[in-house]
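Structure, as structure tokens:
Removed from the display is one protein chain of the complex; every other protein chain stays in position.
Order as written gives the chain letters A, B and C; numbering starts at 1 within each chain.
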Amino acid sequence: MPRASHPHAMQPRNPGSTRTAPPQMSPKFPMQGRYRAYTLFDWTGLIYLLLGFLALRVVWALGTGQEAWNVVMDQFQSPVYIGFHVLSLISVIFVGVRFFSFFPKAQPPRIGPVKPPPQPVILAGLYAAWIGVTLVMTLILTGVLF
Amino acid sequence: MKHLLLKLEPIIWLLFGQGILLGTLLLTGWVLVVGVLAPLGITPLLSFSDAHELAATLIGRVVLAALIALPLWKGAHHLRHVFIDLGGADRDATVAPLLYLIALAGSVAGVLAVIRL
Amino acid sequence: MSEPQKKKIVITRFDPDQDEVPKTQEYEIPVQPDWKVLDALNFIKDEVDGSLSHRWSCRMAVCGSCGMMVDGEPKLTCKEALSDYGDTVEIAPLANFPIVRDLVVDLDGFMDKFKSVKPWIIRAKERAVEEGPMRQSPEELEEFKQFSMCINCMLCYSACPVVANEPEFIGPAAIALGHRYNTDSRDEGAAERNEIFRGEGTVFSCSFANECSEVCPKHVDPAAAVNQAKFNAVIDWAQGLILPRGGK
Partner (left out) sequence: MIEVLRHDIVIVGGGGAGLRAAIAAVEADPAVSVGLVSKVYPMRSHTVSAEGGAAAVAREDDNFEMHGYDTVKGSDFLGDQDVIQYFVQEAPKELARLEHWGCPWSRNEDGTVATRAFGGMSTKRTWYAADKVGFHMLHALFQHSMQFDQIVRYDEQFVTKLLVDDGVVRGVASLDIREGVVRVILGRAVILATGGAGKIFPFTTNGTIKTGDGMSLAYRAGVPLKDMEFVQYHPTGLPGTGILITEATRGEGGHLKNSKGERFLVDYDYGVGNKAELGPRDMISRAIVQEVEAGRGIQGTYGEYVHLDLTHLGADKINQRLPMVRELAKIYIGVDPVTDPIPVRPVVHYMMGGVDTNIEAETALPGLYAAGECASASLNGANRLGSNSLTECLVFGASAGRNAVAFAKGSSEGNQAALTGQGEEEAARVDALRGRQKGGEKLSHIRQALNATMETGCGVYREQASMDDTVRTVAALKGRYADIGLQDSSKVFNTELIAAMELGAMLDVAEAVAVSAAGRNESRGAHTRKDSTARDDVNYLHHTLCHFDPAGPRLGKKDVTLGKWEPVERKY
């Protein structure tokens, strides 16, 4: 049995006089078919939130001193953290792939007087930037660059 | 509150959008090295002093602030949607401000964190 | 005619005169290989059970009245080949709408939302008929043409998770329609509609599920429209900040 929609979903401002049966959601919501990707995409919000706070911790530690830094880095070696970070990595890539596939069409054909490049070019640009930034970031963090 | 939220919607959406876009660009390499490769000992990680030196540059501070704040907005906004999808639209007026306040607090802390580097 | 095959059609029934809640009813009928799903419903109505209620008219996928859930997916029943489905086919009223009777849903809520975006050409000064048609280049036409293809079948509303859960949300087709006028070179009402778009339950409520575009039978790509409209509403808002009022 499908889940009920909000009881007022698609209800008219002046409902008709006959009794209606309440709206039902698609039986596939939330985890079947295409909905699965959507639901997971939204849930990555939790991971981004945690990642933001973890980044805060790292930077805070960096500002506090070597001691604090070491504590954080030690913690990061525990299996729990590594597991979470692996999951995060998958999530981030998933978000990127899904969002970048939608992004080009969300760009209006004209922004004020400016015409953005055609969709395939935007898409290529996004991927180039993604790979580029990731590469630079990796090289810096591993100490290869600078 | 609802009214204020409505007024702020464009900014929140911008931050959220950048959370996905820039957030994803920055986080991929960050999580890869800091969270996975370095802890597993597969690659080295910058030493504390190198890291501090780099982070304290202007570009370093800006990038790190973005790295902290933007994902928070993406997270808050998406969790708000999760909550609505779970049937919580009627309580959105309470939940949404709460989530955005968390993101805001984190962002402020993030800015502080890069300032005190 | 070739040898008729049999299929079981499971239909959601609801008659407010008699039923507390919707129930399902099964019909075992002979089907032809070239039938659409709608043909099965019409066969049942004509030959088996005259009390079955469903909407349809054009049977050529353009009037938008025959949308239903077929095996859990919102579909135009006159466009779906019955042979693409298994031996048992489940047909239910469109998801996310109040159910009036059997497969008939209440679409007045949709009409309210539809009207709220001012879906007509707005001009500072109406052009006189004597002046003849306006000019519009094929490129200008191309910018909004896709968004003018909507047949109001409401499949996108059935698919959208935000429509399901947030009653205020005016939904994909209505926003696409407003965006269609905003991008029409003949229209001068974008400022007004952007104002509407920044109100409650419009563009920012969309969580870019993209389900609307997945199910749209006319390739309107309402998700693109809604998200372009977000973009424009934000730009318009930013312009308003920089040049107060002048931004209009």
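Points to keep in mind about this one:
The rule is short, and it goes like this: a contact is a pair of C-beta atoms (placed from the backbone, for glycine too) under 8 Å apart; a residue touches a chain by one contact, two chains touch by 3 or more.
All of these numbers come straight from a predicted model, not from anything done at the bench.
Within the entire complex, contacts from the absent chain reach the displayed chains A, C.
For the chain missing from the display, the contacting residue among C:Ala61, C:Ile196 or C:Ala238 is C:Ala61, taking the whole complex into account.
Residue C:Ile121 is the one among C:Ile121, C:Ala191 or C:Ile235 that touches the chain not shown.
Mapped onto chain C, contacts with the missing chain fall at residues 1, 15-18, 34, 45-47, 49-51, 53-65, 79, 100-102, 104, 107-108, 111, 115, 118-121, 126-127, 129, 132-138, 140-141, 144-145, 148-149, 151-152, 177, 181, 184, 186-187.
In the full complex, chain A touches the hidden chain at residues 16-18.
By definition in this document, only the chains that are shown with their structure count from here on.
Averaged Cα coordinates give chain A a centre that lies 11 Å from the centre of chain B. Of all residues in chain B, those that touch two or more other chains are 78, 81, 85, 87, 89.
Across the assembly, chain A contributes 6, 30, 42 as residues in contact with two or more other chains. Contact residues of chain A toward chain B in the complex are 6, 30, 39, 41-56, 58-60, 62-63, 66, 69-70, 73, 76-77, 81-82, 84-86, 88-89, 92-93, 95-96, 99, 103, 129-130, 133-138, 140-143, 146. By the touch rule above, chain B contacts chain C in their complex via residues 2, 6, 9-10, 12-14, 78, 81, 84-89, 92. Per the touch definition, chain B reaches chain A in the complex via residues 19-21, 23-40, 43-48, 50-52, 54-55, 64, 67-72, 74-79, 81-82, 85, 87, 89-90, 102-103, 106, 109-110, 113-114, 116-117.
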